[in-house]
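Missing here: one protein chain of the complex. Every other protein chain is in place.
Moving on to subunit A:
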Amino acid sequence: MSADAKAQEQPVKRVLQTVGFDARFPNQNQTKHCFQSYIDYHKCINAKGEDFAPCKQFSRAYKSLCPNDWISRFDEQREAGTFPASLEP
């Protein structure tokens, strides 16, 4: 058995988890947690570039919390320049 085949047989490890507790957003309503994480992610990649690994934490948070149609609306607003917050780092 070759090394390649052995790697294929091993199951890929996937971690399924939602975002953890954040003391800034202690309420059941996590709308602002979603919004702030979206802002933080875009500030992060604007400062450090898309490949900067620590930014992933923010994108995991907002993708876990924000409904998909909110994310697409935020993206549209960002492109149109009407997103209601500064994304400058």
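Everything below uses one rule, namely that a contact is a pair of C-beta atoms (placed from the backbone, for glycine too) under 8 Å apart; a residue touches a chain by one contact, two chains touch by 3 or more; residues count from 1.
Here is the rule we go by: contacts and distances are computed from a predicted model.
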item	value
Undisplayed chain, where the name is taken from the UniProt record, one of "Trm112p-domain-containing protein", "NEDD8-activating enzyme E1 catalytic subunit", "Proteasome subunit beta type-3" or "Cytochrome c oxidase subunit 3"	"Cytochrome c oxidase subunit 3"
For subunit A, residues in touch with the removed chain	31-32, 34-35, 84-85
